[in-house]
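For reference, the structure is listed below as structure tokens.
The other protein chains are all here in position, but one chain of the complex has been omitted.
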Amino acid sequence: MITMKNVCKSYKVARRNAGFKEACKSLFHREYETIQALNDVSFTINEGEMVGYIGPNGAGKSSTIKILSGILTPDSGTCTVNGRVPWENRIQHVKNIGVVFGQKSQLWWDVPVIDSFLLLKDIYSIPDDIYQNNLEELQKLLDLKQLLRTPTRQLSLGQRMRCEIAASLLHSPDILFLDEPTIGLDAVSKLAVREFILRLNETHKTTVILTTHDMQDIEALTKRIILVGKGRILLDGSLADIKEGNANIDETVAQVYRSYDI
Amino acid sequence: MKNMMRKSFKLYSHYVSINVRGMMQYKSSFVLTMIGQFLVSFNVFLGIYFMFQRFPSVKGYSYSEVLLCFSIMLMEFSLAECYARGFDAFAGMVRRGEFDRVMVRPRNEILQVLGSKFELTRIGRMLQAVVMFVYGIMNSDIHWTGSKIITIVFMLLGGTALFTGIFLIYAALCFFTLDGLEFMNVFTDGAREYGKYPVGIYGKRMLQFCTFIVPYALVQYYPLLYLLDRRTSMIYVFIPLLAFLFLIPCYALWRFGVRHYKSSGS
Partner (left out) sequence: MNKYLSFFRLRFAMGMQYRMAAFAGVITQFVWGAMEILIYTAFYDANAAAFPMTFQATATYIWLQQAFLAFFMAWFMEEEIFDSIISGNIAYELCRPIRIYNMWFARSVANRLSRAILRCFPILLIAAFLSKPYGMSAPSSAVNFILFLVTMILGLLVTVSFCMLVYVLTFFTVSPQGLRIVFVSMVEFFAGAVIPLPFFPDKIREVLELLPFAAMQNVPLRIYSDDLSGIAIVKPVALQITWLIVLTGVGYNLCRYAEKRVRLQGG
């Protein structure tokens, strides 16, 4: 179970005006601006739930994911993931989570995918039998058979994403964070990824938290969405709650963003 | 504890092997970079060679003695650069957001950063150092004893630790700023370039700086005096090991940096 209660996080950002004179001034004296990335954020996600975490750029999505995965310490508020405070015992915590950053690769670029998997086996200290089982299952479900012997750099984006997802699941995590997993994928790959995530959630009861800009991902995968904007939770419910008549989903979400002036 | 050490070592060897296999995909580039590494320090060697064509000795050190000094320093540096290149390239890792990936894996951060890069091309430099080392030994009239050989081993160990510490400081600073870290070159490339001569020739102030602030002299000047029979106390054999103490503040700074990263997220 994941709970976040009254979490706040702000950043200091150096600011300066344009112009040469200003530039020289900033050499000696800097003005800081405080940006409230998360402002009193609270929610609970149960085991086996699948949640879409959406919001416009800069809304605080990635700050939330970073806090939940133990990378970031909030200014105030409490947060527990399976009874643990993520940032306090990082190593114990991250053993049970898997993270897919859609824009960054975790596979070694120049070696066959299977080599990266073997390294991950060592990194997570996965016992042989569990590794074999997981690998076989992932290989079947994600259709990786042909890909494992290929160096990562020779894979297409869709193929690579399938391998990335598999890489994040080798250690059978209870919770999976997916950060824009379908970005840039073609239609076939998108469908394959979505279908796999559904299946994973069904069979392993893995908790999935998905951030995306692709509303079709949300429609296909999650019943529950948490919508954030300007560091606050604007909506925690289902898509049906905000959908008006026959408006398509992108229009609906855009409408919500606009109504909150973000 | 012992089990953990063994597992860490196994993981690190795995990292090394994957790095090397990756590099072998680009054999020609690997060879050429290695040659390049060789050439760059060969330039420095030629510089020394031509200077000694003109001057028979500097501050009482002969050509072969200087070569011995330079080659040991170069070996220490190349070893550190070879396996701690992950710190040297850490600015890019932070900039590309790859450190987040390190943070979501259940292993020590330093081990993962070290594993992220293993720069085998530094063999080029190492090779050059070894050639000079052999030449230096053959042409100097050092009377070799067991304790002198141990001194050299300690110099290599201590020096590698020292340079690793400096790379670690550089990486830790990357957590705070990516701007203007060029000045750290003074302590890495600068030390490699100017460590070619025994620190003593740069004067008393520099010697003090290199003893107490950034302790290059511990792995270069003082043990060298012992090798060249200018000092006879056995203390000089063990002085290079003091350089390991330098790692303590470096590690503290790194921890501080990671804490800062966790609170600023960038």
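First chain written, first letter: the chains are A and B, and each begins at residue 1.
Basically, a residue touches a chain if its C-beta (ideal position, glycine included) is under 8 Å from a C-beta of that chain, and two chains touch if they have at least 3 such contacts.
Quick caveat, the model's predicted, so the values are computed rather than measured.
Looking at B:39, B:134 or B:248, the residue that reaches the missing chain in the full complex is B:39.
Touching residues on chain B toward the chain that is not drawn are 28-29, 31-33, 35-36, 39-40, 42-44, 46-47, 50-51, 53-59, 177, 179-183, 185-186, 190, 193-194, 197, 201-203, 206.
Assume only the chains that are shown with their structure count from here on.
Our note on geometry: chain A versus chain B, Cα centroid distance of 39 Å, whole angstroms.
Across the complex, chain A meets chain B through its residues 9, 11-12, 63, 66, 69-73, 87, 90-92, 94-95, 97, 99, 101, 104, 106, 108-111, 115-116, 118-119, 122-125, 151. By the touch criterion stated above, chain B contacts chain A in their complex at residues 7, 10-11, 14-15, 18, 21-23, 25-26, 96-98, 100-101, 103-108, 112, 262-266.
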